[in-house]
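One protein chain is absent from this view; the other protein chains keep their places.
For chain A:
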Amino acid sequence: MGRAAHCSAFAVVKGQGLPRRRQCNHVSRRDRTGERPAGGLRQLPRWDSLHHELFQSHMAAKTAGMPSQLPDSEQNQKKDNTRSLTMSGHVGFESLPDQLVNRSIQQGFCFNILCVGETGIGKSTLIDTLFNTNFEDHESSHFYPHVRLKAQTYELQESNVRLKLTIVNTVGFGDQINKEESYQPIVDYIDAQFEAYLQEELKIKRSLFNYHDSRIHVCLYFISPTGHSLKTLDLLTMKSLDSKVNIIPVIAKADAISKTELQKFKIKLMSELVSNGVQIYQFPTDDETIAKINASMNGHLPFAVVGSMDEVKVGNKMVKARQYPWGIVQVENENHCDFVKLREMLLCTNMEDLRDQTHTRHYELYRRCKLEELGFTDVGPEHEPLSLQETYEAKRHEFYGERQRKEEEMKQTFVQRVKEKEAMLKEAERELQAKFEHLKRVHQEERMKLEEKRRLLEEEIIAFSKKKATSEIHQNQPFMVPGSSLRKDKDRKKEPGYRFELLCFDVRACETSDGRTDTEEGRRAPRPRGGLGSVWRRSQGL
């Protein structure tokens, strides 16, 4: 549609003024059940239709356009400190509200309802009945361990009004054995919607006109028809919700209470709510056109409702009703229940006000609390007005300074640790070095010892071989007896032929303290050197 409205419903007729606006008539609408009210909205004139002769290239000498009216004199209005002006003719900005409305029509409307109540109390049925449609929801189970919120969005259209309706249902409310945490999920959900809007509003590049507003505009609280008083859970939940959302309490399944009991029940409920300080939504009474009806409705709160989508034949019409053996409870009969009042108040009269209150009161409160939590204030310590900008800058400096400090600290600790580690490593290195030295020395000593031993051994070998040489010489000369016995001895000794050869000599043998030659020893008997590795081989023959 845009800036142009449909031209067909409107025609400029010369000589007549602009058509009159449709009157807002609540009483007549109630009687109609299936028809739309007669007489559409006053359509906005299109710019080119105001001068359609011009654009049909119809050059006429007669005057086209709006006929100049006789000068009207308007009343002088005193308004604050701006001057008011009398106009000497018709200017035409009375179409401003229509321009506004057209824009809203084009954008579409958005309405979000939260239904809080126990499982099975009739929330879904009531919503179905309210909007006269079946939203296709099945019964929910009673056995959920926690309260959850389920949101569903529907697009409805009536004549040229498009409504995006979101129904949020509490699933599992009041079913648990321990109900302490029942209302917290609801509060969290509402806060989350406010938070999302706040974030969008604080963005640099934002698109608020395109934003799908999911803030809850009204909360229908379903009270079960015990006839006595409010349950504690109800009281607690309503108390925690009343500063965040508009609450409208309704008595569900009102066909379970008789009329007299109902009156007493309502009075009891309202007095309990008032005495506990629960602020429920009051229908606004500041505008004259709806003040009267709103005031009277305020006296009927909470509404006792019955919901049903089943149709029953009453008289010669099919009406929505519930059929019992003892009678038929008609939903839209004012004598039977307050359903019509609820629909009237909720949709026809106060939808815009509910949205307005949500935005200007509840949302602003949330926003203020949230920003104050973050540390922003409007007034500085000397009570001069402090802009958000200055506060933010101050905070930024503060945080920046703190960050610097923390960085310094961390650097210090890091450097210290590094130093410590270095020292440790140096220490270890030194130790290692010392050990190495020590071991080297030990090794050196060992070597020297062994060298010594070897030298000795070699000397002995030389001595022995010398001795052997001399003894052989001696044997060769006297030859006979003295030597033979010796020789025989030798031979005899040699005959079985044990000759022990030193195969290897182990350095490890530290007990070579006696220093005697092993060969001599070995000839007599093999004597292992304590198992320290000397390997002796017995060999035959010489």
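The criterion applied here is as follows: contacts are C-beta pairs under 8 Å (C-beta built on N, C-alpha and C of every residue); 3 or more make two chains touch, one makes a residue touch a chain; residues count from 1.
Keep in mind that, in the parts below, contacts and distances are computed from a predicted model.
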Requested in this report: Have a look at "SKP1-like protein 1A", "Septin-12 isoform X2", "Actin-related protein 2/3 complex subunit" or "Phospholipid-transporting ATPase" and point out the UniProt protein name belonging to the hidden chain.
Outcome: "Septin-12 isoform X2"
Query - Listed residues A:Ile267, A:Cys348, A:Ala428 or A:Val442, member touching the removed chain - result: A:Cys348
Requested in this report: With the full complex in mind, choose from A:Val101, A:Ile293 or A:Val312 the residue touching the hidden chain.
Outcome: A:Val101
Report summary line: Out of A:Met87, A:Ile267, A:Ala423 or A:Ala463, only one touches the absent chain, namely A:Met87
**Report entry** In chain A, positions touching the absent partner
**Finding:** 1-4, 24, 29, 32-36, 41, 44-48, 50-51, 53-55, 59, 61, 63-66, 68, 70-71, 74-75, 77, 79, 82-110, 130-135, 152-164, 196, 198-200, 202-206, 208-212, 287, 289-290, 343-344, 347-353, 356, 360, 364, 367-368, 371-372, 374, 376-378, 387-389, 392-393, 396
